[in-house]
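Every protein chain but one is kept in place in this view of the complex.
Read from first to last, the chains carry the letters A, B and C; within each, the first residue is number 1.
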Amino acid sequence: MSYDVELIRADFPILERRVGEYPLAYLDSANTSQKPQVVIDAMVDHYERHNANVARAMHVLGAEASAAYEAGREKVAAFIGADRADEVVFTKNASEALNLAAHSLGQGLKPGDEVVITVMEHHSNIVPWQLLCARTGATLRWFDITDDGRLDLAKAAAENLINANTRIVSVGWVSNVLGTVNPIAQIAAQAHAVGAVMVVDGAQAVPQLTTKVAESGADLVAFTGHKMVGPTGIGGLWGRHDLLTELPPFLGGGEMIEIVRMTGSTFAPPPYRFEAGTPPIAEAVGLGVAADYLAELGMADVAAHERAITAYALETMQQLDGLAVLGTTEVGPEGRGGAISFTLATRDGLDIHPHDVMTFLDSRGVAVRGGHHCARPLHERLGITASTRASFYLYTLEREIDQLVEALAYTRDFFGRAA
Amino acid sequence: MSYDVELIRADFPILERRVGEYPLAYLDSANTSQKPQVVIDAMVDHYERHNANVARAMHVLGAEASAAYEAGREKVAAFIGADRADEVVFTKNASEALNLAAHSLGQGLKPGDEVVITVMEHHSNIVPWQLLCARTGATLRWFDITDDGRLDLAKAAAENLINANTRIVSVGWVSNVLGTVNPIAQIAAQAHAVGAVMVVDGAQAVPQLTTKVAESGADLVAFTGHKMVGPTGIGGLWGRHDLLTELPPFLGGGEMIEIVRMTGSTFAPPPYRFEAGTPPIAEAVGLGVAADYLAELGMADVAAHERAITAYALETMQQLDGLAVLGTTEVGPEGRGGAISFTLATRDGLDIHPHDVMTFLDSRGVAVRGGHHCARPLHERLGITASTRASFYLYTLEREIDQLVEALAYTRDFFGRAA
Amino acid sequence: MSVEAMYQEIILDHYREKHHSGLREPYGAQVTHVNPTCGDEVLLRVQLDGDVVADVSYEAVGCSISQASTSVMSDLVIGRSVADALALHEEFTEMMHSRGELEPDEDTLEDGIAFIGVAKFPARVKCALLGWSAFKDAAAQALATKES
Partner (left out) sequence: MSVEAMYQEIILDHYREKHHSGLREPYGAQVTHVNPTCGDEVLLRVQLDGDVVADVSYEAVGCSISQASTSVMSDLVIGRSVADALALHEEFTEMMHSRGELEPDEDTLEDGIAFIGVAKFPARVKCALLGWSAFKDAAAQALATKES
């Protein structure tokens, strides 16, 4: 069956909502995605019929809940292309996954060691490394970007950015602002050549691209459930099995232990070593179903739809006088993902602030995000304080893009009239 | 209206389940509680009609989701007796809350400093402090217990356990194994007298007792959603506002920042400072409804029911030859909560291992837990490796206790016959 | 209330031409306030002369609501006693938290009454308060420095 967006939309109850007289055009999926009915239903069924704690409970409900939780892990592992299910650690979101990486990888860091990130990272892939460097005295270094919003690999090479002192390199796979798809394998090769560990923030990649973590070059990949049609309250860290086996624990508590003695404790093998306390059980059930839902649609088709809708949006949006897209406007597998950030000005050159744009768009049924999108250093690098972002997903229609463009023109003209 | 357990049970769909020919007797609520329909429905409604990311999204759905998330915080804050809603930090579970406490409070610890916990703690209130002491060189010290399973305050005084070197004292409010209710206010006063911070693990207290954190003497209280008829994937840390304001962040990422610069970042005020990344949004909605559900039942009545059912269980269980209850058997507000751990032996003195007990009970519809219940040091202190635990909640019936006792007798006799 | 009505002419005028904008010397206190969810920032200075607000100068980035509100605020407080200025802060804040249900007093709030419409958009209330909060903070610090 071919990819039928209207049919797919019927799976998402919220897409029927209206905002006043307008249909809802939800163009904020890079912020969080909507959920298909099957995902919601799976969690309801879990709570109504199978709820129990996992691992520790061995009665009927406990066995059902444990099996459901581990099935969630297996589905997610298969979806992201992991070699084994026990390479997937469940966390509460991508941010926790990145903090786990920073704490566990970073335990032995010392002054002189270097951690490398990029100026286009989300705050969740910046602050954990800043805190790590503050704790250990290591130095944080940054990839810069080129004017079209790609990583400036030439400058990095010239600066010897990745060198013998580099211990960790952490890079976003797909930018949540620019949509840039970064050359993970290439950077991973550089990192590995100097003995550094390669961490990848896959929060925007896993929902949009066919992800094969085992072949990506990465050692650790963070992702988050709510952006991939799954529930809130769950994310994950994939790690190469041999690396996970070596890493010390981060959060301590029930379930991550082997033997707890008053004199000290030993820890369970991965993934349990990194899952302290009662995990997000119903959420793992929901995320497993979300992964299956995406796999059934076919990630190649999802990605193709994302490219098509992004191309359409780029084309129509750029016809608007006063609208400037940030970063690259090339679409394609190596091109960009489905997030378009832009600035808007009136015909007489007054910048319309993203908040004002957002409020106007909202009043016309169009949900976008305005601000720095948790990427303030990137905005500073681009010389602006904020932008407006429209982001698309597997359920986005061309008609919603049209609604966006119309609302943008109206907004621009409203602010222009005031001149 | 008086407290009508049969009526209340109708709110919990899972309680209709059967195990083979037996009705389900779910006596594992200290492990995780079941969920009333209103809690499940609230999350469904959220996903189907209001789902969006919070704080960062200012469109209609974003405003609805943010309001719902913050309303969840307000309900929970009111339920636990906090002075202000912004004293409640949402985490993924009680374990994360305790790790947050250990990392944020413990940042300045050094050799010579002491952290005090008790031998009856859950691993989640042990391992974070062991890891903290390993990181900082501080010393971990322990309250012992008396033979009837209460904290040995006399021994602690004799040992000068809490002294000028003490920086942090962390104690469970209600033991998940023994049911002991610990004298938090008294220990907090001792901690405060030497300038130490008082942390309380309220995971078992908040679901069962009328909790007034602001009057408890504690500075920080951890709790968890899934044990208080709320969803998995959410817990919380309550903290005195002035203390939270001083504490450094733990997890870094989106939403917990003020300004992120390449040269360093500043952080948001609490509670946001401690909530990195997309929080458990639907879960906060569910937990708010759970808190309201409990408040409507009336926590005084819930606690009274817990005492009554525990008294009934203690009385009938102790009539079984070969059954020995761990800890105190006094019921009452200062007495014990609704978790009863015990050992079982055949008439000829063969110990029946808790796993074997559990498997037999399970086959007769009775769900209990067997093992060390994440409290291995306590079991070692008691000279055993494991126990069986039956635990009750607001929906537990006397008939379920009868079913338990009958199944225990059957199990004992089965293993006895083999002699 | 429509979004168009919320963006009153007064607000857009102040957005286009911010009064008292730019940083000036001398000043008694300087603060930075931020709306972390959206990145709006204001760096604001207050200079007192006795108990009178002699000057308010600032550098701000942000939306039309936060910019215009800061501009209106500076018009209102400069030349007033600190006590009166803080009373205005109170009155403005109360109006913004009224969900648009308060009848604002044009005699005291002057151009500030244009923001009554914003009070109906909870997501934007913070924007309107950014400059005012910064002023309150800076004024308190300037007073404290004076006294010590």
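Following the convention adopted for this analysis, a residue touches a chain if its C-beta (ideal position, glycine included) is under 8 Å from a C-beta of that chain, and two chains touch if they have at least 3 such contacts.
Owing to the predicted nature of the structure, the values given are computational and were not obtained by experimental measurement.
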**Fill in**
Answer for the absent chain's shown contacts is A, B
**Message:** So one chain is hidden, and I want to know which residue out of B:A30, B:I340 or B:A386 touches that hidden chain in the complete assembly.
**Reply:** B:A386
**Message:** Among B:K92, B:R307 or B:R376, exactly one should touch the missing chain; which is it?
**Reply:** B:R376
**Request:** May I ask which residue of A:V38, A:A55 or A:A345 touches the chain that does not appear here?
**Result:** A:A55
**Request:** Tell me where the left-out chain touches subunit B, residue by residue.
**Result:** 350, 352-356, 359-360, 362-363, 370-372, 376, 379, 385-386, 414-415, 418-419
**Prompt:** Can you list where subunit A touches the absent chain?
**Reply:** 55-56, 58, 62-63, 66-67, 255, 257-259, 268, 272
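To be clear about the criterion, only the chains that are shown with their structure count from here on.
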**Asked** B-C or A-C: which has the larger count of contacting C-beta pairs?
**Response** A-C
**Asked** Residues of subunit C touching 2+ other chains?
**Response** 37-38, 41, 123-124
**Request:** Could you list the positions in subunit B whose residues touch two or more of the other chains?
**Result:** 56, 58, 62, 255, 257, 259
